[in-house]
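Before I ask anything, here is the structure I am working with.
What you see is the complex with one protein chain gone and the rest in place.
Our next item is subunit A:
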Amino acid sequence: MDHPLQGQDQTLLQQGHSGFAADWSSDQRAFKKVSWGKAMMWILLLSDTFIFACFLVAYLTARSSTNAEWPNASEVFALHIGGRDLPLILIAIMTFVLISSSGTMAMAVNCAYRKARKATAALMFATAALGACFVGMQAFEWSKLISEGVRPWGNPWGAEQFGASFFMITGFHGTHVTIGVIFLIIVALKVWRGEFDRDQRSWMSAGNGDYEAVEIMGLYWHFVDLVWVFIFAFFYLW
């Protein structure tokens, strides 16, 4: 038996909608050509999608049900640089930092497929550094707003729900980024030490060049970037 994890020959899989019906009604596993680790990460991300969606819908409800004017994000998040106010500039920089980190993560996953050990680890460390940079800027943003008097129950500019929505949504997202940075460092260290290349099974890898943990880590990291796309659009730009 040379194929212990699969119930059937994967080259015989049907394509298209008949393949979809066959997969979902099949024995043992519905997600062919996807390891259990990857499928589980996708399901975690699906549940996380609902959590963030609930926050964003709650924010929308708060914003459209208040009669007070909603604070203008463009002005609230402006920074005074070089003698003039640049609207939303910090948020724009944070967006670019997070997209850059998604790019380095995608490269890391690509290198992991080619089992380029050092390049994979280096790119993951770069991703973690950009993520830490993002969290740092978020901490700066939080302290700036708190010093200006923004609280979950009120703020100087308008609708009281602004602070609650802001701290809840960006706080939860920042927590996700922080957890991501920690796990990126853990996985990157393991790759760097060559733990995935040995003929030895661990909780993250089956060994012998099984770099799938990098791809699963990548899924999580891209999701964090994905959530930011929606927060940026609905909270900061709207």
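Note that a contact is a pair of C-beta atoms (placed from the backbone, for glycine too) under 8 Å apart; a residue touches a chain by one contact, two chains touch by 3 or more; residues count from 1.
Everything that follows uses one rule, which is that contacts and distances are computed from a predicted model.
The subunit not displayed here is recorded in UniProt as "Putative small integral membrane protein", chosen from "ABC-type multidrug transport system, ATPase component", "Putative small integral membrane protein", "AtuA-like ferredoxin-fold domain-containing protein" or "Autoinducer 2 import ATP-binding protein LsrA". Mapped onto subunit A, the footprint of the missing chain covers residues 2-6, 10, 13, 16-17, 19-20, 23-24, 30-35, 38-39, 42-43, 45-46, 49-50, 53-54, 57, 60-62, 64-69, 74, 87-88, 92, 95-96, 99, 102-103, 105-107, 110, 113-114, 154-160, 199, 201, 206-212, 215, 218-219, 222-223, 225-226, 229-230, 232-233, 236-238.
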